[in-house]
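Removed from the display is one protein chain of the complex; every other protein chain stays in position.
Labels run A and B following the written order; every chain starts at residue 1.
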Amino acid sequence: MKRVYRGKGDLGVVKKIVCRCHDVTESDIEAAIDAGYDDLETLKRITGVTTGHCQGKTCLPLTMAILARKTGKNVNVTTKIRPPIDPITLGSIARPPGKRSSKR
Amino acid sequence: MKPVQRGYYTREELEELGVFPPREELEKKRLCVIECVEEIPCNPCAAVCRSGAIIKEGLCKPPVVDWKACIGCTMCVAACPGMAIFMQWIEDGDGYVTMPYELLPEPKIGDRVQLLNRKGEAVGEGMIVNPTYQARGDAYPRWVVTVKMDDPDLSYEVRAFKILE
Partner (left out) sequence: MIAIEDWRIYEHPILKFDRGKEVTIYLDGKPLKAYKNETVAAALYANGIREFSKSIKYRRPRGFFCAIGRCSACMMEVDGVPNVRTCVTLVRDGMRIKRQRTIADWAAPFLGMMKLPPLRYMKLFTRPGFIYEPAMKIMRKFTGLGSYPEKVPEVAPSGGYQGELSTEFLIVGGGPAGMSAAVEAGQQGVDTLIIDDKEKLGGQLLKQTHMFFSDVKYAAGKRGFKLGEELVEKISKLDNVKVMTQTSAVGYYPSENTMLLKGPNDTTLKVKAKKYLISTGAYERSLVFENNDLPGVYGAGGVQTLLNVYGVKPGNRGILLGTGNVALIVSYHLLQAGIEVAGVFAPSFRRVRGYFVHAAKIKRHGVPIVTRHTIVKALGKNRVEGAIVTKLADYGKPIPGTERRVDCDFICVGVGLNPAYDLVQLFNPKMVYVGALGGMVPIRDRTYRFAENAYIAGDCASIEEATTAVLEGKLVGLYASQALGHGDETVPEKIEEYTRALEEDRGSPFSTRLREALRDITVEKIEEALK
């Protein structure tokens, strides 16, 4: 069965999610690029993309693609990577060595 | 559309590529038909062939079959990682195709099957005559199933089957 699909206008209603952790949509990123945040580091700070728990594991390539498409520039950078790259509880770092339980 | 776009070759295209052995040979004995036309790095077929019938000039060259040497042992059918090797023969006016099989339910002798061609279309019905679970040591475990069909011409088309309940 064929049914013709009519797309709705995109007013932040259509959700094309780029960053799952922080719910950043494609239109968010496009709007930010239009507003002048046209490099990865500033884009990351204004939209929150690549700053979620997963640290950009799915959204960084997508963001780079959108950025390259919108600006026409060859995007050849990643965001600055800092530890921890895997989520870790503060307790496990702060705990004195040798103690396993996080009970105080 | 090119075959690689469609995901299948037609019988005519394969005939041009010289995949099928001559008909009179097929009426004499079981022979392997290798539908592997791309240059991919692979060589289990040549490695398992005991009679030296499958020749690969390099790791990435498509295999060439010497039908005179082929003894129809079906080892290559079990070994081909791409499931691209089949066996064919014609006996008493019936066509036979040996295929690798990795689905459920388990094949049994006498099972009626729906015959599927390279496009996945049903082209007729057949019967399983010889299902074997082949494994050499731990390598290449896989069902190798021979299906009998009434029309010998169909044996050039049938490349998969579905066991009917």
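Note that in this section a contact is a pair of C-beta atoms (placed from the backbone, for glycine too) under 8 Å apart; a residue touches a chain by one contact, two chains touch by 3 or more.
Predicted model, so just to flag it, every value in this text is computed and none were measured.
Trainee: Can you name the residues of chain B that touch the chain not displayed here?
Mentor: Contacting residues on chain B, toward the hidden partner: 2-9, 35-44, 47-48, 58-60, 79-84, 102-104, 106, 116-121, 138-140, 143, 159-160.
Trainee: Spell out, residue by residue, where the missing chain touches chain A.
Mentor: Counting only chain A, the missing chain is touched by 1-5, 7, 11-18, 20-23, 25-28, 30-32, 35, 46-47, 52-62, 66, 74-76, 78, 81-89, 91-93, 95, 97-104.
The rule is short, and it goes like this: only the chains that are shown with their structure count from here on.
Trainee: Report, in whole Å, the distance between the mean C-alpha point of chain A and the mean C-alpha point of chain B.
Mentor: Each chain's C-alpha centroid was found; their separation is 49 Å.
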